[in-house]
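One protein chain omitted, others in place.
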Amino acid sequence: MNILSVENLSLSFGGLAALTDITFQVRAGEIFSIIGPNGAGKTSILNCIGGFYKPQQGRITLDGKDVTKTSPDRRAAMGLARTFQNIALFRGMTVLDNIKLGAHARLKTSLLQALLYWGPAHAEEMALREDVEKDVIDFLEIEPIRKLPVGALAYGLQKRVELARALAMRPKVLLMDEPVAGMNAEETEDMARFVLDIKEERGGTIVLIEHDMDVIMDISDRVMVLNFGHKIAEGTPEEIQHHPEVIKAYLGEKKN
Amino acid sequence: MRVGDFKESYAADEAVFRTSTARFWLGVFLVALAVFPFVAGDYLLYMANLTGVAIVAAVGLNILTGAAGQISLGHAAFVGIGAYTSAILVTRLGLPFLLCLPLSGLAAAFFGVIVGAPSMRMKGLYLCIATLAAQVIFEFIFVHWVPVTGGIRGINVPAATVFGLQLDTEFKFYFVTIPIVILVVTAARNLFRTRVGRAFIAIRDRDISAELMGINLFQYKLYAFATSSFFAGVAGCLNVFLLKVVTPEHFPLHESVRYLAMIIVGGLGSVLGSIFGAIFMTMVPEALQSLLNLFQGLDPAVMEYLFPLQTVIFGLLIVVFLVFEPQGLAEIWRRVKDYFRLWPFEH
Partner (left out) sequence: MDILGQLLVSGIAVGGVYALIALGFVIIYKATSIINFATGEFMMIGAYLLYTFMVMTGLPAIPAFLLVMAGAALLGMLVERAILRHMLGQPTISIVMVTIGLSSILMGLAELIWSTGFKNFPPLFPRAPIIVGDIIIRSNLFWGFVIAMAAVIVFALIFKYAKVGVAMRATADDQMAAFSMGINVRNIFTLAWSLGAIAAALGGVIIGNIGGIQPTLGHIGLTIFPVVILGGLDSIGGAVIGGFIVGIVENVAGGYLDPIVGGGVKAIAPFVVLVLILLFRPYGLFGKEDIERL
């Protein structure tokens, strides 16, 4: 079953085409990777799916519903979560509060209830705390740092907290923009394991952008390749590795 | 020395006052607040009431500007709207004080939402200047809409009455101010224990990713404006019944700047900081006056320098805090507490 489908997506900035006629489907419970050289339009695709960019053309369907015209916050509420290439944590909050913020859209507390606190807001907050402790903090092994301000954390841990915040959204689809970029070997291995666990233990669906080919080939179910805003190939990691267009895009034109 | 911060339940870990020591000192502080009016004179009680009003307004501004990151140069105007609402309701309709209080807040919140509505499209400096425009325009209305506001002479109001008791002295008014301050501070603190407060901070830190995390920016910015101006309106109501008069002179641009100075000096985004800042910025001019009084014997003309010196010191405080202690008094307080937590084994 397709949980996310993108049809004929085109995006340009003032006449400069960033994406041209991109179509792909993501199946529930798979890791779908998007690769391509720098500037190929990978992040632009995530931005369109998330609703931050408004594509000139195309249709985006999430879990059977057309979300092309839906606002970014509504899309998030419908089950779309995101991690960012350049970490986008909220620096004024602790790790715990950042993670709790991820759950925002599924909480109910109104402004008045928040001011009163006792009653529904209290009950919701307590349930949330238990929930994120068991569901996210435990899973990502970040118990010792939960009370620290995010600014105090090492880069690799910040990336992990960002993933935690996204998981707290209980997403149907998780968009990850270069989760292992800038990490050392050990951190990379940890992150790859978490991504696989999200798929295998939780049945999560992940759309992944990454430059680290080892990680991509290890954990992806299917891979799509972009070059200059065009889709040039799609298939299993095996197929992609031997695809002539892909080799050309990565290694440059071979002179015969 | 306190050791061993172990919690048995998440509820205990989420409490505001997490240790028995903290709860003990809170208790001591509340007792002191209750005893204070019986030992203090009228002047000190007046200062306490004035400070209380400032705390309510500063807490409101800190929610909007400190936490949600929307700079407002128009906070005094909202205090003014609350003040005029109360004055009109009590003189024209004879409404009781306890009803004026929430209605003033609601009136201010209403206008706060109107001023805040364009914040969806405007950011940072442009919004800041739009709120400056609101301040200037409301000030103009206070002065010139004479049939309603009484123009520059303003409106005189009778002493507030609560359950038949006239609050005609500073002493009696104190028992209204303090509970309201406690209520407002508690409500603000509550806000930041829930998703609403977290959403505010997220909008301040990174509005775009906040939206991608499921926060409706427009809705929450309006929430911030509404909450902030509601508290401003309540402060305005208290102000009217404390001074028994309302005139446009009470709400100039400089007053808006003074509230901003309170939250800067106290600590942006911190409820405790709003309290510290309001106390500090109310007390400093008084302290300066007392200081000059000491020198009056040497040179009677020294009092001429009072107002210019106050102006210079006011500016210096803002600049010095921003340059050297941008987290404000709240941060200094935290460091002092940390010191005593491990005392006497500080190293």
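Which chain is which? They are A and B, in the order written, and residues in each are numbered from 1.
The rule is simple: a contact is a pair of C-beta atoms (placed from the backbone, for glycine too) under 8 Å apart; a residue touches a chain by one contact, two chains touch by 3 or more.
Being a predicted model, the structure only gives us computed values, none of them experimental.
Of the options B:132, B:162, B:185 or B:292, the residue whose C-beta touches the omitted chain is B:132. Across the entire complex, the residue among B:37, B:52, B:69 or B:214 in touch with the chain not shown is B:69. The chain omitted from view is touched by exactly one of B:24, B:43 or B:140, namely B:140. Remark: the residues of subunit B touching the chain excluded from display are 65, 69, 71, 118, 121-126, 128-130, 132-134, 136-137, 140, 143-144, 146, 208-209, 253, 257, 260-261, 264, 268, 305, 307-319, 322-323, 326.
Keep in mind that, in the parts below, only the chains that are shown with their structure count from here on.
Rounded to a whole number, the gap between the C-alpha centres of subunit A and subunit B is 41 angstrom. Taken together, the subunit B residues at the contact with subunit A in this complex read 10-11, 13-14, 187-188, 190-191, 193-199, 201-202, 204-206, 208-217, 223, 226-227, 269. Residues 50-52, 71-73, 76-77, 82, 84, 88, 90-93, 97, 100-105, 107, 109-111, 113-117, 121, 124-126, 129-130, 133, 165, 169 of subunit A are the ones touching subunit B in the complex.
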